[in-house]
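Have a look at this one.
Only one protein chain is missing from this complex, and each of the others stays in its spot.
By written order: A and B. Residues from 1 in each chain.
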Amino acid sequence: MHQTLLTLIPIVPFLSALILFSVRLPKILVTTLAVSSIGVAALCVLAIQLTSATDFTPIQAVLGQWLDVAGVKLSFAFYLDGLSLMMISIICGVGWLIHVFSAAFMQQDCDYRRYFCYLNLFVAAMLILVLADNLLLLYLGWEGVGLCSYLLIGFWHDKRSNNIAANKAFIMTRIGDTAMLLGLLLLFWQFGSLNISEINQQAALQMGTNDVMINLSCLLLFIGAAGKSAQFPLQNWLPDAMAGPTPVSALIHAATMVTAGIYLIARNISLFSAANDTLQLIAVVGTITLLLGASAAMVQSDLKRILAYSTISQLGYMFLALGVGANGAASFHLMTHAFFKALLFLAAGALIYCMHHQHNIFKMGGLARKMPVITAAFITGCAALSALPLLSGFFSKELILGQVISGDHWWLWLGGVLGGFCTAFYSARLVLVVFFGPVQQQPNKKVPIMMSAVLVALIMLSIFGGMMPASINAQFPAASVELTPLQHYLPIASPFIAMALAFLCWRSGLFGAPLKSPLVRTLHSWLLNGWQFDWLYQQIFVRPYFFITRLNRHDIIDGFYRAIERLMLALHRLTSLTQNGSLRLYNASILLFVLGALAWVILSGGVV
Amino acid sequence: MIETIFAITAVITLICALITVSSHNVVHALLFMVIMMLAIALIFFLLGAPFAAALQIIVYAGAIMVLFIFVTMMLHQGERSIEGEKTLFTLSGALLPVLLALTLFVEVLVLLNTGDGSNLNQVVALANRDTTKEIGLLLFGPYHQLVALAALMLLSALIGAIHIAIPANSKTEGQP
Partner (left out) sequence: MIIPLGWLVSFSLALFAIGVFGVVARRNLIFIMISIEIMLNAVALLFVAGSTLHPGSDGQIIYLLILAMAAAEVAIGLALVITMFRRWQSLDVDLLSKMRG
């Protein structure tokens, strides 16, 4: 019975996407079909959760043989263990809420059906990614979510900048995907199989050996994860990806797709434990990324870009946790992050919807009285983000930092604390500028009931969702930590200090004020552009490429073919000279040919 | 003796042909052509094909060449051709064709003489049979379709010639 439920979970959204793609349905049917397909999947997940034992044995459902050639045996099968159960709960639960929200948000859009088709396809691909039992099927889901991300970022494709943003996202994740494919091939070459359980079992035998090949394959897999989860240095596609509709940003770029990289590493944790160098690299990259995201978010003026950099920063926390071996903490933070980030994005969506598509926070102000639900949503979400005590974010972030310091990684711990400081600072800045102070622009629409309901549900989850799921605890038992008082209380106190600082800055009108000193202005623009990575890549990759294309302006390879064409034309002109209409010439040429033929016959021995 | 007569007739034919192709006056050329055809008819007689010889004289020399002469007279080509040919047929212009014709002659001869050459050592015996009767039997027998085809061909040539030769602004245009 569990197996049937497990099979249904990805299949139902996929079928729904197929139907929405091929059949033209009226809006009400589209909504019903799309939302209920995810609802059905969510109910299946709930059923599995309620009926499975507390120690949680893995479930497997085989659909059929996929490849069986030259020693490669892969089946089309789904595998459910504690980690993937948590992931599909998030995907189906939060995904369902986002679908309901989208039904209200995209009500006036004429491409309604196409939107829900892509959204369902995305959920189906993500579920396949999470439930796959071998790495190639996971890669299938990986590519699927990349495709849907491209389609949904460029959803309003009449605007050229949206197309460019979608291309940027797809190309940068593609770089990661290529590295990941190489990693897959190396793994197959080493272990002879792509089945996740088999690889992890074989790798567990080599734990701690720090083998070069395993390090290399793990490094390549990590590059793939970094591409998909927007880590340094492949992170600058995520702020531009905010060009898509806001529920898309909530689903894909906050809760699900960007967590695929973390899921990949958490799933193959035995494999990664055998590659200590790579784990250290992961931790360092995570720290750099979290500082990058947090510092850049402090100066942004576009509402969604703040949230995008915030996502980059929080993902950095999760990779940091993975790098030091705190897998349970990383998965837990993934869950709580999904709650409060989805809440923040959906609230931002509702805000943008009511403020006539205004994105700039400095053009908004004093909206606390007009829109109470959205204000509550933002305050709760930002509080959870800053890890204020007793909210969900508090438990997961403190767990991560505790695990980091207990492994004696002082510099990484300091980076995490500094990141937390910056996180609280920019969250407070956001709330203060948008919801308090003088009113700049009045909202012109009331918040629809659907949106409010979804926001309230997510508020509840953000507040009360701070409990480590039993399934994660069973799979990744957390080591107990001994912390000194400084280590224990500094991370708790620093958000409050940051919020006080932000309040002071706001009161003195520092936010949004024009900058006078050129040094400050350079620093500001450097942070504003995300540490100038776009400019860097432009110089390193784009300009040399354009230089080469300018050199090849006349297209060398094409020139070869055109030379053949010109040769043929010249020969044609030459042979048309014989076509001069002169009868005598024709006669003479016939005679000459006959003479030639006779001469050839004579010279080749004659005709007997 | 037949060989001697054949040799003399062959020489006459070749000389007449040479004069025909290198003459400046059209009428002279045509008349020499008639003589050439009569010589060939004589050779047919020597070969024992009297019917062919008769046809040669009656049809070829008697109808086709007469047609040539009619057209030449109609177009007044007699005197006009003499000045015309001074520019049209020059000695330098004829060198290359001579070379080509000679090459053709030599090449085919060489071809015929390669191998054991036994083919050409056969001799043609005078036919002692009544070839005219044989022709008649063949024409009414196995080759009767050829007669019909030849007749059709002549009919189409007739119609075609009339149609081509009618002047464009004639009053009879359009009528079959």
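We take it that contacts are C-beta pairs under 8 Å (C-beta built on N, C-alpha and C of every residue); 3 or more make two chains touch, one makes a residue touch a chain.
Small disclaimer: the values here were computed from a predicted structure and weren't measured.
Visitor: Which of the displayed chains are touched by the chain that has been omitted?
Guide: If we consider the entire complex, the absent chain touches A, B.
Visitor: Which residue numbers on chain B touch the omitted chain?
Guide: Interface with the chain not displayed, on the chain B side: 2-3, 6-7, 10, 13-14, 17-18, 20-21, 26, 29-30, 33, 36-37, 40, 43-44, 46-49, 51-52, 55-56, 59-60, 63-64, 67-68, 71-72, 74-75, 77, 81, 84-85, 88-89, 93-94, 96-98, 100-102, 104-105, 108-109, 112, 119-127, 131, 134-135, 138-139, 143, 146, 150, 153-154, 156-158, 160-162, 164-165, 167.
Visitor: Could you pull out which residues of chain A are in touch with the chain that's been left out?
Guide: Answer for chain A: residues 576, 579-584, 587-588, 591 touch the chain left out.
As a convention for this text, only the chains that are shown with their structure count from here on.
Visitor: Could you list, by residue number, the parts of chain A that touch chain B in their complex?
Guide: The contact residues of chain A facing chain B are 588, 591-592, 594-595, 598-599, 601-602, 605-608.
Visitor: For the complex, which residues does chain B have touching chain A?
Guide: Within the complex, chain B contacts chain A at residues 97, 100, 103-104, 107-108, 110-111, 114-115.
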